[in-house]
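Removed from the display is one protein chain of the complex; every other protein chain stays in position.
== chain A ==
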Amino acid sequence: MNIFLQILFSYLATIGFGIIVNIPRKALNACGIIGVLGWLTYLGINNGLQSSIMANLIAAFVIGGLSIICARYKKMPTILFNIPSLVPLVPGGQAYRAARYFVFGNVELGINYAVQAALIAGSIAMGFFLAELVGQVYFKITSV
C-alpha cells in the first residue's frame, strides 16, 4: 500500500480517536500529525529490523517526545496529544488472535499471541517512559 494512503489513513484514525475522547478542537491537527509520524516510524523500523517490539518501542518514544514538545508549545496537557496518537499501535490483531485460539481450544497458540500482545503493550509503555525521562532530563538541563 502506498505511503500517501498510509499517511492519510493514520492521520484520520488519530483524529477520529481525538474526537471520541473530546480533545479541544485546536489540538486536533497537531495530534493527527503526531499520529502520522508515530505510525511512519513504526512502519520504517518494522520493515528495516523485522522486530515489532523494537518498532513499537521507538514509535511510542517518538510519539511521547513529540507530544511533550507540542504540549509545551501549545501550553496544553501532554495526554491530549499522546492518547489519540497511540491508537494505530494498539496490538489489536495479536489480542484478537489470542482470543480466537483460546476459543477454539488451541491454548498453546493462544498463550503465544497473548504474550505477544502483552510484550507489545509493555514496549509501548517503555517507549513512553523513555520519552518522559528524556523530556525531564532535557528540561532540567535547559532550566539550569
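Rule of thumb we're sticking to: contacts are C-beta pairs under 8 Å (C-beta built on N, C-alpha and C of every residue); 3 or more make two chains touch, one makes a residue touch a chain; residues count from 1.
Throughout what follows, contacts and distances are computed from a predicted model.
Asker: Which name from "Integral membrane protein", "4Fe-4S dicluster domain-containing protein", "Ferric reductase" or "Na+/H+ antiporter subunit E" does UniProt give the chain that's left off?
Answerer: Per the UniProt record, that chain is "Integral membrane protein".
Asker: Looking beyond the chains shown, say which of A:L12, A:V115 or A:V137 touches the absent one.
Answerer: Only one of A:L12, A:V115 or A:V137 touches the chain omitted from view, namely A:L12.
Asker: Touch as defined at the start, partner being the missing chain; which of A:M54, A:I69 or A:I83 qualifies?
Answerer: Missing-chain contact among the listed residues: A:I83.
Asker: Applying the definition given at the start, please give the residues of chain A touching the unseen chain.
Answerer: Residues of chain A in touch with the missing chain: 1, 5-6, 8-10, 12-13, 15-24, 27, 39, 75-80, 82-84, 86-88, 90, 92-93, 95-100, 102-104, 121, 125, 128-129, 132.
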